[in-house]
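Removed: one protein chain of the complex. Kept in place: all other protein chains.
And then chain A:
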Amino acid sequence: MKINGTLISYFFICKTKLWLHANRINLEDNSEDVRIGKILHEINESKSKKAEISIDNIKIDKLTRDYLVEVKKSDSDIESVKWQVLLYLYKLKQKGVERKGKIEFIEKNKQDKKIHYIDLDEVNEKELLKICDKIEALINAPVPPTAKFENKCKKCAYYEYCFI
């Protein structure tokens, strides 16, 4: 299993979700808004090719001369976004492309955007590889970690699966 951005972020959000998703029990967000968004995207897909860059199994929002830019809607999971970006930087570095990381949070209904910078250095590269090992071990376990109810579960697409 190749570690990608989604897996990294689930590692920080919820380990049960990580296991379920990685083991292909991916439950979609079935809310009407999300569904319609997806349909329109699918229908219009042929018309507009998104300027997304895809390397291996990761998708990068923007790559400038100096920066790899990741755009997010909210800074609620800053820790997981940080490690996502570090993973991208690491993958780029392996391809011989060195960049610094820049995270832009564009909060809804707000004009100003917050910007965070993060770079891959020796310390966090080591830490990143450790996290990747932990993710591998978790998703290779035969059964998922037992779900424990927390506040975040209320909005999670896996809620029904976890608590039925």
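Here, contacts are C-beta pairs under 8 Å (C-beta built on N, C-alpha and C of every residue); 3 or more make two chains touch, one makes a residue touch a chain; residues count from 1.
One rule holds for everything that comes next: contacts and distances are computed from a predicted model.
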{"item": "UniProt protein name of the chain not shown, from \"Protocatechuate 3,4-dioxygenase subunit beta\", \"Extracellular solute-binding protein\", \"CRISPR-associated endonuclease Cas1\" or \"Phosphate transport system permease protein\"", "value": "\"CRISPR-associated endonuclease Cas1\""}
{"item": "Residue among A:Ile39, A:Ile115 or A:Leu129 touching the omitted chain", "value": "A:Ile39"}
{"item": "For chain A, the residues touching the chain missing from this view", "value": "23-26, 30, 32, 35-36, 38-40, 42-43, 143-144, 159-161, 163-164"}
